[in-house]
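With one protein chain held back, the other chains of the complex are shown just where they sit.
Per-chain residue numbering starts at 1, and chain names A and B are given in the order in which the chains are listed.
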Amino acid sequence: MSHHPPESRHEVPCSFCGLLCDDLSVTTDHGRVRIESGNCPRALAGFDAANRHLEAGASPSIGGKTATLEEAVAAAAAILGKAQAPLFGGCGTHLPGMRGVMELADATGGTVDHMNSYSMFRNFHVLQNSGWVVTSLSEVRNRADLLVCFGTDIGSRLPRFYERCLWVDDTLFGLGAEDREVVMLGQPKDPLLATSPGGRKAEVLACRNEQLGEVAQALRALVRGAPVSGDAVAGIPLADLARLAERLKAAKYGVVAWVTSDLDFDHAELAIQSACDLVRELNAHTRCNGLPLGGTDGDYTAHQVCTWQTGFTVRTRLSAAGPQHDPVALDAERVLAEGRADALFWVSSFDPGKTPPAGKRPTVVLGHPAMRVDCDVFIPVGIPGIDSAGHLFRTDSSVAVPMRQLRDVGLPEVADVTAGILAILRPAGNGQAKQEVRAC
Amino acid sequence: MLIKLTGGKVIDPAHNVDGVARDIYIRDGRIVDAPEPGAKVDQEYDLRGKLVMAGAIDLHTHIGGGKVNIARAMLPEDHRPDLCAATDLERSGCGHAAPSTFTTGYRYAEMGYTAGFEPAMMPVNARQAHMEMGDTPIIDKGAYAMLGSDDLLLSLMKDGVDQRVINDYVAWTITHSQAMGLKVVNPGGISAFKFNQRKLDLDEQAPFYGVTPRQILKTLAQALHDLGVPHPLHVHGCNLGVPGNVQTTLDSFAALDGLPAHFTHIQFHSYGTEGDRKFSSGAAHIAEMVNKHKNISVDVGQILFGQTVTASGDNMSQHRNAAHADPSKSVIMDIECDAGCGVVPFRYRDTNFVNALQWCIGLETFLLVDDPWRVFLTTDHPNGAPFTSYPHLIRLLMDKSFRNEQLARINTDAAGLSTLGSLDREYSLYEIAIMTRAAPAKTLGLRDRGHLGVGAAADITVYTEDADREKMFAKPNYVFKDGTLVARDGRIVQVVWGNTHVVKPEYDPGIEKVIEPHFRRFRTQRMGNFKISNDEMCECGHGSKLHVHDCTHGRKQ
Partner (left out) sequence: MSALTFTARGMPAADIDCGGLTCDSLAGKSAAEVAKLPILVGGRQTPCGDVFDVSGSDTMQIVFRGNGATCNRIGAGMTIGSIRVEGDAGDHLGLQMKGGKITVTGNAGDFAACEMKRGRIVVQGNVGDSAGAPLPGNKKGMSGGMLVVHGNAGERLADQLRRGQILVAGNAGAYAASRMIAGTLVVLGTVGAHCGHAMRRGSLIVRQRPPLPATFADCGTHTLAFLPLLMASWKEAGAPFATLPVNPRAQRWMGDTGNGGKAEVLVWA
């Protein structure tokens, strides 16, 4: 534990949601971290959880019994060394951590999936099937005159979104907070989160989120001047939708935003795709962009690293025939439920509550120091942005933020643990007995 | 450890050496003088009868950054036919149009390339570019930072600030995005597209800011010259892909007013509007200008037939091209008041008139530009074709009868509109060595690469001569990277991690008084978290070294 006097830092990035706001002021005092500025509930919760283990301490364990880090690494290596079908799940870590996970998966022929894939693949399917026209946070801040929230209120997931991206008066082209309109389609939890500083409320066109695909298709028809049957779609009066279509065409820089975890229904990717096709078609008239939002637990970081290292996003197995990507069959939950994994290596360093799915197979967890979990080997690791520097990707994918190390309370890095395991599995000079299959 | 490469026929244009048999000595990763007689040689390679060149350098290849990764994520079907399993030496990956990072490094090295440069690095996305390049083994890398549609530059120009302020901003950007040079993509056009403008000609005023692409080109070229950055402004010009853009390109050359500049993937900017289909070759005009004006260099951006993906910062052009996407999907992005990107898969078909003529135009350009020091071999990977097609391209340039055989197979209308059939020139090995080694090193200011003189880094490629030039260049016998043998006969034998090359031009730190408020007021990231430190660079790349090159070539103020 450090014995330094309390230390203040500014412009500290926060790792607890996809916005990665980097304007925090933070003090560290004997390992205790505290936000001095602002009241974002997610940031506060994340920082609070980061202090939880300080009293009791956090140490590695094997079968529930305290062990040294070295012993735990050796035990983890023993589990992975025996496994024929290891699953690398959770993947709640930062860029160096994910590099470590990928290297270990590659060395053991493992399957890699992130705990948020059920949500992310709603976007990935669209990316793989038709692509999209999208924008990023700073552009929204300076240009967006109409924001359509598709199945979300945004703020419930990304608390500071409106404050940082919409309710700003000092912008490049003279657009102020009151020059912008917000419309919510679907089932926003709390539409009032989008009330402007001047009191203007978001308009809500309510329907069940499951019906948003039909609504987006209807909007497409209205934009192209094609017929729509009846006088309501999913309960929304057709006249209201027609008005929205006109507003989208008239907007200078319309933005259609969604949060995949709010579109929590089967086939949500089709609804997202229809919304993206609507956006694409609006670009024949004006500028319109999608804005995929979300992100927790290092999900988009895992996606980026896995993609550049293998060519495929997560739900990929590093098999003897090269990387195999299968969004359906390599879903970690399905793999575990069908008994197709004989070892689970779970990483989850942002949130002590994100523990692995229950089940009987040898399990190694690299977890948040306050995590309590029943597993064969537990190693507490540093929390990105608190104990550990290393990069995270923002929700709009174009910005990788350098996180900061705010304290040193002796928690190891994920990448050091994976390196330690690899050193045991592949002692220097001996390659592992992998078949030389050069498919290319 | 002293390594001796014995008796190979050295082709080293930087030292006017053309096929002279000589020994090369390597120690500690460098080429050294011949040792005292009787000195102990630890390892010797018998290269008698073989050809020796420096490792090749690709000065324009999209190997790292957001748009490259978007291409990968979008195209699982591109990867499936070309999967690479992990071995003792190599990580898993995949190849073809959007290869994974490890595979990219292995394949470049197998082909005798020892350096590659990402040409379109958005400053806001620079970390990702460096991370991806950091996971690209063996080859050295670097990147050019993109400016020209970023709102800060356009604001400064609108405000009519002094050139020195621009220079400081440019130098600051290059330094803190850890770049090797500066690129401008569709100057002002990426910004214009965000305002719903669909084209921006050279002398057209950009929306809101009122500056013209001509002014942007001139200003940025001047900045690099004043800063003494070795590589001149790297220009992806206006109107990419638009029939008639040859005139835009010629006018853009002239706009520089004698300042040095490098025009990239010039093939895509060399289209006339003659003939029934209003699409013709402008290569002869371009070549004439390049021949006449020594301040201009170009890389061709050759297209080759087959499936690939176009990935570019030019969201305006890519949005226009998205209608021709094949398969029919695309990603267009507006990014962070910085730039944009567009990813559009594409299939070039030899039966298609336009594609066939594009193929001719690229080759005409190679054959009509006289000076191999100022024309570079690129396919703008992957926009024209994947980089693994370079050996095929080299064969087209060196073997006239092979070239004419291919010409006979393409769309006949296109072939009829091209002068390619009458161009007899065949590139010599010496000229290929210039174009792929000596010249890229020179234009980038890499003093210790691209040649085989004493003091050079031991990046060395050894070929067995073969009349089939494609076969010859596809699988060099030996590839050395900083003195370590990394590939033999087209297969990796050892993996090392290459270096990152940057320049750090001087600037007045007072420029941060302009930049910091801009970030704070208008962007969603603080300036302090935008700047990339040298320590970060080491983390990016498996502990590989950062090489800082001098800015001395030009005049400083």
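By our rule, a contact is a pair of C-beta atoms (placed from the backbone, for glycine too) under 8 Å apart; a residue touches a chain by one contact, two chains touch by 3 or more.
A quick note: this is a predicted structure, and the numbers were derived from the prediction, not measured.
Interface note for the absent chain: among A:Ala242, A:Ala321 or A:Val373, the touching residue is A:Ala321.
Which of B:Arg107, B:Lys329 or B:Arg374 touches the hidden chain is settled by the complete complex: it is B:Lys329. Considering the whole complex, the residue from B:Asp28, B:Asp46 or B:Glu77 that touches the absent chain is B:Glu77. Contact with the chain not shown here comes from a single listed residue; of A:Ser274, A:Thr355 or A:Ser388, that residue is A:Ser274.
In the full complex, chain A makes contact with the omitted chain through residues 84-85, 109, 111, 125, 128-130, 210, 213-214, 216-221, 224, 226-230, 232-234, 266-267, 270, 273-274, 277, 317-321, 324-329, 338-340, 435, 437. Think of the hidden chain as still there; on chain B it touches residues 74-78, 80, 327-329.
The rule is simple: only the chains that are shown with their structure count from here on.
Centre-to-centre separation between chain A and chain B, using Cα means, comes to 33 Å. Remark: chain A residues 11, 13, 22-23, 95-96, 99, 103, 106-107, 124, 127-139, 141-143, 164-165, 170-173, 252-253, 283, 286-287, 289, 303-304, 307-313, 318-325, 390-391, 393, 397-402, 431-432, 434-440 touch chain B in the complex. Against chain A, in their complex, chain B makes its touches with residues 64, 66, 68-70, 72-76, 79, 82-89, 91-95, 98-103, 122, 124-125, 127-128, 131-132, 135, 151, 155, 193-196, 208, 319, 328-338, 343, 521-526, 528-529, 532, 536, 539.
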